[in-house]
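Here the complex is missing one protein chain, while the rest keep their positions.
Let's look at chain A:
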């Protein structure tokens, strides 16, 4: 742990790690990052690992497209094989209004330059004969979507950060942020003090708590989502399938296991990372209906993680009005992993140049909540 840092990042998940990595890449020295537990212990290591560009807001689409570009070069840029696989994303619509949304979204996404198409139920059946297409109105399909192993990706960033001379501290908890005359002067941790003038809050579901340390209000809260993994089976599922209507997503990992999850009806708060048997019951009922071939497949493990929910289910990336050089990148609402490479780049640019250069992410500033909140619908 270094004594003086040009920037301190609080939260060593994929967002914080990507920011640190990009800062170092852009030439910043003495970047400190604090992770209170092991690397990938938080939401990153608990997430499904999907990487998609089919969003309902143009901002999200653009950011995700930029991320995909960076994911494609991850192995060379960052290092390590993170099992990145562009097997596509298949979104399924069951109602007329869902179908209408899909049509609208695909038009918008195409306008952003995304190669995306609508599939009829028959086309879906042809592409994925194992899928029960009963009730499907239409599907939305993008081949360049995909998935990767988020845990390895997080650790890969950490390894790269350390190689670039960054100060990555796991098992180090931030206890306070010292401010003098309205200016940040340092960060207190359970392992000691580091002086700095710049703090980046990437603590996910806990980012509001970090904000409170310096009286910065961040409208983000944790919401528990459950997930499970099966034994490995022969590869059969290329895409990640999202079914908003039946409320699930599923993908097959490089290793053969199936990872799947849902949004609980009355989600527990993010602090409660317990598991329920009802989750397994509900998943089993719908998954074996839509994927009859799963009946004899074994569930190996279930766990849960916290979505860092924002009011419109979209990221909140800004410098605090209340305190200068206190920057936060949070509120990813369940899709932080897939946006991380692009967000890391944008935030690093913000820190160094005062604003993001590669991508305009000004839409994600906190001021948007003063106006009418337009919620991202495509979230499980």
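Throughout what follows, contacts are C-beta pairs under 8 Å (C-beta built on N, C-alpha and C of every residue); 3 or more make two chains touch, one makes a residue touch a chain; residues count from 1.
One rule holds in what follows: contacts and distances are computed from a predicted model.
*Asks:* One chain of this complex is missing from the view, so tell me which of "FAD-dependent oxidoreductase", "M1 family metallopeptidase", "Ig-like domain-containing protein" or "Autoinducer 2 import system permease protein LsrC" is its UniProt name.
*Replies:* "FAD-dependent oxidoreductase"
*Asks:* Can you tell me which of A:75, A:217 or A:255 touches the chain that was removed from the display?
*Replies:* A:255
*Asks:* Can you say which of A:28, A:240 or A:294 touches the chain missing from this structure?
*Replies:* Here the residue in touch with the unshown chain is A:294.
*Asks:* Kindly state which of the options A:45, A:186 or A:222 is in contact with the chain not pictured.
*Replies:* Hidden-chain contact among the options goes to A:45.
*Asks:* To test your reading of the contact rule: which positions on chain A touch the chain that is missing from view?
*Replies:* So the residues of chain A touching the unseen chain are 37-41, 45, 151-152, 155, 159, 162, 170-171, 231, 255, 275, 277, 280-281, 283-285, 287-288, 294-303.
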